[in-house]
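Since the structure comes first, as structure tokens, the remarks are kept for the end.
For this depiction, one protein chain was excluded, whereas all remaining protein chains were kept in their positions.
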Amino acid sequence: MTKILKRLLITGAGGGLGKVARERLSYIADTIRVSDIVDLGEAAPHEEIVNCDLADYVAVNDLVAGCDGIVHFGGISVEDSFSRILKANIEGVYNLYEAARKNGSPRIFMASSNHVVGFHRQDERLDANAPLRPDGLYGVSKCFAENLASMYHDKFGVETALVRIGSSYPEATNRRFLATWLSYDDLISLIVYVFEAPKLGCPVIYGVSDNDTVWWDNSSVRYLGWRPTDNSAVFRDRVYADEPDPGPDDPVAIYQGGKFTQDPIIED
Amino acid sequence: MTKILKRLLITGAGGGLGKVARERLSYIADTIRVSDIVDLGEAAPHEEIVNCDLADYVAVNDLVAGCDGIVHFGGISVEDSFSRILKANIEGVYNLYEAARKNGSPRIFMASSNHVVGFHRQDERLDANAPLRPDGLYGVSKCFAENLASMYHDKFGVETALVRIGSSYPEATNRRFLATWLSYDDLISLIVYVFEAPKLGCPVIYGVSDNDTVWWDNSSVRYLGWRPTDNSAVFRDRVYADEPDPGPDDPVAIYQGGKFTQDPIIED
Amino acid sequence: MTKILKRLLITGAGGGLGKVARERLSYIADTIRVSDIVDLGEAAPHEEIVNCDLADYVAVNDLVAGCDGIVHFGGISVEDSFSRILKANIEGVYNLYEAARKNGSPRIFMASSNHVVGFHRQDERLDANAPLRPDGLYGVSKCFAENLASMYHDKFGVETALVRIGSSYPEATNRRFLATWLSYDDLISLIVYVFEAPKLGCPVIYGVSDNDTVWWDNSSVRYLGWRPTDNSAVFRDRVYADEPDPGPDDPVAIYQGGKFTQDPIIED
Amino acid sequence: MTKILKRLLITGAGGGLGKVARERLSYIADTIRVSDIVDLGEAAPHEEIVNCDLADYVAVNDLVAGCDGIVHFGGISVEDSFSRILKANIEGVYNLYEAARKNGSPRIFMASSNHVVGFHRQDERLDANAPLRPDGLYGVSKCFAENLASMYHDKFGVETALVRIGSSYPEATNRRFLATWLSYDDLISLIVYVFEAPKLGCPVIYGVSDNDTVWWDNSSVRYLGWRPTDNSAVFRDRVYADEPDPGPDDPVAIYQGGKFTQDPIIED
Amino acid sequence: MTKILKRLLITGAGGGLGKVARERLSYIADTIRVSDIVDLGEAAPHEEIVNCDLADYVAVNDLVAGCDGIVHFGGISVEDSFSRILKANIEGVYNLYEAARKNGSPRIFMASSNHVVGFHRQDERLDANAPLRPDGLYGVSKCFAENLASMYHDKFGVETALVRIGSSYPEATNRRFLATWLSYDDLISLIVYVFEAPKLGCPVIYGVSDNDTVWWDNSSVRYLGWRPTDNSAVFRDRVYADEPDPGPDDPVAIYQGGKFTQDPIIED
Partner (left out) sequence: MTKILKRLLITGAGGGLGKVARERLSYIADTIRVSDIVDLGEAAPHEEIVNCDLADYVAVNDLVAGCDGIVHFGGISVEDSFSRILKANIEGVYNLYEAARKNGSPRIFMASSNHVVGFHRQDERLDANAPLRPDGLYGVSKCFAENLASMYHDKFGVETALVRIGSSYPEATNRRFLATWLSYDDLISLIVYVFEAPKLGCPVIYGVSDNDTVWWDNSSVRYLGWRPTDNSAVFRDRVYADEPDPGPDDPVAIYQGGKFTQDPIIED
């Protein structure tokens, strides 16, 4: 079977979703280049391992060279201090897009986050055009990534899927996850559809399975043909049994970003 | 298993849907208090039976005291004279909300009706924000219930599910019901989801199964996780065989409220 | 000049706006029938004075007979107890519409109120289809009037202008009135346009002048040709000088209904 | 079983979809009248065969007489010269509607085309109110048919289903068809639902199966009860293996009309 | 002063608006080429007079050659038989666009008509994306012109202003014209703005003055900078005095197209 890509770069390959991607995406490219600042173990025959700090402009350029696809899980994925987020998620993402612009415009799967819209209420239904309402510095940095990607698309033709990942874990383990859960199978199929599309553009996609509980409307990206098949409802009874009812006044029951909306500014 | 509620009040428990609720909801509360103005037979061990006229302010207060959930099927559910509707559906609902306000704000499942929007055409697709277009005095009284509930929510925090029930019967028995049918299973599951939700608010919900024929769009309440599973399409062939085609100029084929739109004002 | 109407009924003619209407509308009908439960003084030559309690079904029928236009300012126009609102604003309005239906369907200018949408925030812009969010029992009763009028239009062809009057006074005397002010000149011109329109239907109209401060969008009724000409901005400096800043957390600065949103339920 | 219609006319019965309709729709009418300018072979017992040029006003009148339903597949269905399109698709359709108006207003299933909106991009999601953006003279002629049908509905009560057929073939054989494919089963069921509906009106319907890849939103016609069941996704792997990736700059990957958008004006 | 255009073609220069354009637009081009099938009198020094039947393909090509702007008032502007409309408004417009395509793509001011949306009700507010609802064969032919122009823009880059002219006369002389009136000054300024715009595209513009009575929303073309300044309200009193009230059930008071909606099909 023909591979979709020649060389796929997976950043953040040592993190939770990076590991999943590394394990399951080997078949879509001739070579998988995996990268992180942490140790990534042994390279499989189809793999190249590159240790790289995203804040290093020159290193990122080398990292991207030769790739025709990028899955970007790198950077910080929780609330953190501004200085650390600035390095990893703002300078790092700028470096990535500059490298892409100079190296043949590989298509990018960008791990954005539901925390770019975390201050919307849970009874609001959001589509791709919902106003950004980030719930912390991490969320703001993901807004930056979305805005930068948009500019590189409009100005330089770099295509990016801006995937606002909900909660991607093996199972949905709390009430909020009933709405935000993205199964690993649905995550992987989404990545494949993003790289298979003849024309991608720069769409916002909510990274979420076909859950009974719905906050997000992905109808604007149905042109990609991706239709998730898993459903968090299978975990509902257990979640209701295990997790106490927070009551209607708890932020975790009010805002889409859940307890991220309560995080303080973390100072260095 | 933990019960969702301590004491659930079911009003109108002697009526069609009240009986269904009484039979099937016993497991969701420690105690079920059933009420009507008609005889309700013997109380089961988990039940309390209270005869109560909703127009009696003091009695309604006593009825509500001690309950943390209310399923309100009480009152008149067809077109009737203004004086009777005034007593049962306007004064009665005011009494219910005053009692709720004074007794710990139990969550309320309010049986509203599709007849609050009955003068919309059948080729219009309505969501929760569709303008009210009641089709008779009954429909107007259900608008009153919705508006009053909205005010008690905004002002006093009483949560209500405003459920615009379509046609809840064992089967869909005419062409209009192909669009409006709500199976008993879907009705009961909706009630359960309403009481299980950590935060309900005061949403408008169309009480309708997952029928192929669709007038109403419930996407705004998908945050509750309720997804009906029955479909009136299984009755379609029989309905088409049994019921003569009304033709395109019959109000029953034009308006969502069907023949209610033709009811005259009933005078005392 | 030809009069627009043969006989115009003004209810609530002893109240604030009723007096304005009585004084300024004499030229639009051959006869003006003024009505209230309070004393209305001497009848001018073109006037008929009728004392009438709106809760009296037979009296209202007589009141309406022979009129081809009604300006309805009657009933209660502030928060009050449910029993009083029920009589004046619910039974009274039903009586009015039944009388209209039986007496040739005179066109009705209904004084509804901004308090039917009083729990919307001031930074929301509302059009005619904004969801009803009444801010008290008075607001709920005006919702009832709107819904009843809608049904009498759809079912019986009675035309009504549902005029959500803001704050109609000689001047705008506080910050909230900068948005809600309706000058007397604009009020009167609106009444005239309502009766002059070849076809009225049953539109929602925000009764508000052309103020710089805007919460409401009347574009849906520009087909009537009414364009208000006064502007509360002329009072802005005085209001800012006279009224202390409430601060951003005062309900009077948050909700469109202002301090009505803080009124308790008034018990008899 | 009772037939839905007395006599159904199928025009263009010698063309691709006309043949499918002829084969599968025999059960819905007592008599099927099939028509084309090409030879239609032997008539089955329930059939009448009429050779007819749609540009012949008198002949079309005779063709329509006695029919209570019409499936209009006649005319030209690809880009062609203006003179030929004028005859077949503009004069022909006018003749058809005049004949319908004069012969009891049979209900019409009009084969419109996705090429009336062919210049919308593939990442746009269109509903029935999307602006017309035809992609050639053929598309313009189908806009004409839609507009003429709309006028005959508003003015004379002729009901038409304006079915913007995607790509109706046994299988989806290229990437664009993953979005546009309409299976024969779904086509036939749509025709049946159109004729069974008590009231049809003059709706725009996208003729497309329940594909994973979606450009068009049919929610406005869910009142008809039609829910397609086939899905082009079953052909996806084969299509991706067989057809080379056009790349993001090929019009076939940009516009909904695909390569029709590149057709030149064909001169006689 | 620099002229906007080198040679402006005005078709239908012998008709009502053609005469106005001929008189007032002399200053915007070095040469004005005026055309009609009727006699156009003497040519002024800056004018060229060409007699031309729009249905003559070759003649239209010659007519357009050398022009960099076209104001198209030619063709039939009232309801007529299909055969006559076909020649003048369908074949004629096709000929015009083919000539434009082959002769340097002059910018076109197309006189479309409010009768492309004539079956919308007067209490509907339409913007540029309102569904087409033509009110007769004339209206359908103007839809054809709009659709053809859209295709020539998308496919060949010909820019057209699709101007849905209301009622352009010296004064507003009936109630419907209070909404539809376009003063000659506003018409002329619109034509100038259309030709002065650096980029026009193919927008729908409602050709209407700044009347108090409004059915149409031109906000989507405010990028052109055109803001009409006349107002039919100055004629309101006279219109109301002169024209009897049609009553709410007269089509002239219901539909935007007025009495065009009642025209029968005119047969040859």
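Read from first to last, the chains carry the letters A, B, C, D and E; within each, the first residue is number 1.
Going forward, contacts are C-beta pairs under 8 Å (C-beta built on N, C-alpha and C of every residue); 3 or more make two chains touch, one makes a residue touch a chain.
What you see is a predicted model; the values in this text were computed from it and never measured.
Every visible chain touched by the undisplayed chain in the complete complex is listed here: A, C, E. For the chain missing from the display, the contacting residue among E:G16, E:G41, E:G201 or E:G247 is E:G201, taking the whole complex into account.
In the complete assembly, the contact with the undisplayed chain comes from A:R133, out of A:H72, A:R133 or A:R176. Although one chain is not drawn, its touching partners on subunit C can still be listed: residues 122-123, 125, 175, 178-179, 211-215, 217, 233, 236, 240-241, 245-248, 250, 253-254.
In the full complex, subunit E contacts the hidden chain through residues 1-2, 159, 196, 198-201, 203, 219-227. Touch with the hidden chain on the side of subunit A covers residues 82, 86, 90-91, 94, 98, 101, 119, 129, 131-137, 139-140, 143-144, 147-148, 150-151, 154-155, 261, 265.
Methods note: only the chains that are shown with their structure count from here on.
In terms of the stated touch criterion, subunit C and subunit E have no partners in common.
Both copies, subunit D and subunit E, contribute mostly matching positions to the interface they share, with over half of the numbers common to the two.
Note that among the pairs A-D, B-C or D-E, A-D reproduces the A-B interface, with over half of its contact pairs the same by residue number. With centres defined as mean CA coordinates, subunit C is found 32 Å away from subunit B. Mean C-alpha position of subunit A lies 53 Å from that of subunit C.
Touching of two or more other chains is recorded for no residue of subunit B.
With chains as nodes and touching pairs as edges, the resulting graph is of another kind, matching none of line, ring, star or complete. Under the touch rule stated earlier, the contacting chain pairs are A-B, A-D, B-C, B-D, C-E, D-E.
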